[in-house]
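Here is the structure we will look at, set down as structure tokens.
Only one protein chain is missing; all other protein chains are in place.
As written, the chain order gives the labels A and B, with residue 1 at the start of each chain.
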């Protein structure tokens, strides 16, 4: 299981949990697993998120590996100028 | 709409054109004569990107009617280099990386050349106030001011 940290307003939609546990070995499994376990997160996940894995930020790459020891943090989808 | 026939000198070439009464010198340079080095950043004389020299004076070409150019002598950025030899200011702008996007560069070069022709030994403050009518949003002006000062010093040294 991977511990995934949610930002505040997402945690509210995940029964108030700041951190949820998801069975996942890569980014795609993580995102799919989150929606399955917490359907209320679906609108935000569809709007897009960025995911920090061990301090590096990923937006899209499904195959990005995640280990059980990885620090995984969900972030609003980043935009730049 | 009847058009006005204008005869003028641009970058040492005798030039004539037909213009509408409401067309600016900038419109004619860019749209009729393909001299697109002068840029339109505001159309109201605030940004200086369209700066040209008319009879030795700096002018925002967006504020001058094309019909007013009759009999005048006009210099634009396209006339600044001599063939493939860059003007010393142009060379110094490259060496000092005094441009990022480059849209303000033609107007600033034309204005700076005019300054150095009047005052070969300007202080930093004099350069800053002379160029205060030429907006640059990329550089913070630092490298532009240095390039102009360095050109002036070099030219004085060579003289």
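One rule holds for everything that comes next: a contact is a pair of C-beta atoms (placed from the backbone, for glycine too) under 8 Å apart; a residue touches a chain by one contact, two chains touch by 3 or more.
By definition in this document, contacts and distances are computed from a predicted model.
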> Looking at UniProt, which of "Cytochrome c oxidase subunit 2", "Xanthine dehydrogenase family protein molybdopterin-binding subunit", "Methane/ammonia monooxygenase subunit A" or "Thiol-disulfide oxidoreductase ResA" names the chain that isn't shown?
Replying inline: "Xanthine dehydrogenase family protein molybdopterin-binding subunit"
> Out of B:49, B:74, B:116 or B:152, which is the one that touches the chain we can't see?
Replying inline: B:49
> Where does chain B touch the missing chain, residue by residue?
Replying inline: 1, 20, 22-23, 27, 30-31, 35-44, 46-47, 49, 76-78, 80-81, 86, 90, 93-97, 99-106, 109, 125, 127-129, 131-146
> When the complex is taken as a whole, what residues of chain A touch the one chain not shown?
Replying inline: 5, 7-10, 12-13, 18, 40, 43-44, 47, 52, 54-61, 64, 71, 73-76, 78-81
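By our rule, only the chains that are shown with their structure count from here on.
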> Per the centroid of Cα atoms for each chain, what is the distance between chain A and chain B, given in Å?
Replying inline: 54
